[in-house]
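What you see is the complex with one protein chain gone and the rest in place.
What follows is chain A.
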Amino acid sequence: MWTEYLIYIFIGIGLTFNGLGTIGLLRFPDVYTRLHAATKATTFGSIFTSLAVVTWAFTQLYLTGQAWGLTLALHTFVAIAALLLTNPVGAHAIARAAHRSGVLPKYAVVDKLEEVKK
């Protein structure tokens, strides 16, 4: 089927961005810039790997006509929605907790939040 190539493309994009997110964790200097790499890149990559699963499930539904393909696709959609809703909230909570416990951004040109606290 032609969807096979689509699956390869989705997995390729997903793995590339997940890998870049992990490299970003090692390369960036402080908590906040690391959170940039960790949240954005891994959310985006996980969406694309999940889309590969959805494409495969619909292909199997079309080829075999069995209901488990539909179940798998819908459950993966629910997982994508949960990921999109909870990931930014978690990043926000970590960043806020870090700033409250006194971890300042390294090499920062401006820090308005620190000025407010004084």
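What we mean here is this: contacts are C-beta pairs under 8 Å (C-beta built on N, C-alpha and C of every residue); 3 or more make two chains touch, one makes a residue touch a chain; residues count from 1.
Note that in this section contacts and distances are computed from a predicted model.
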Practice problem: Refer to UniProt and select, among "Sulfide/dihydroorotate dehydrogenase-like FAD/NAD-binding protein", "NADH-quinone oxidoreductase", "Coenzyme F420 hydrogenase subunit alpha" or "Cation antiporter", the name of the complex member that is left out. | Solution: "Cation antiporter"
Quiz item: If the hidden chain were put back, which of A:T3, A:T33 or A:T49 would touch it?
Solution: A:T33
Quiz prompt | Contact footprint on chain A, counting only the chain that is left out | solution = 17, 20-21, 23-24, 27-30, 32-33, 35-37, 39-41, 43-44, 67-68, 70-71, 74-75, 77-78, 84-85, 87-89, 91-92, 95-96, 99, 105-114, 116
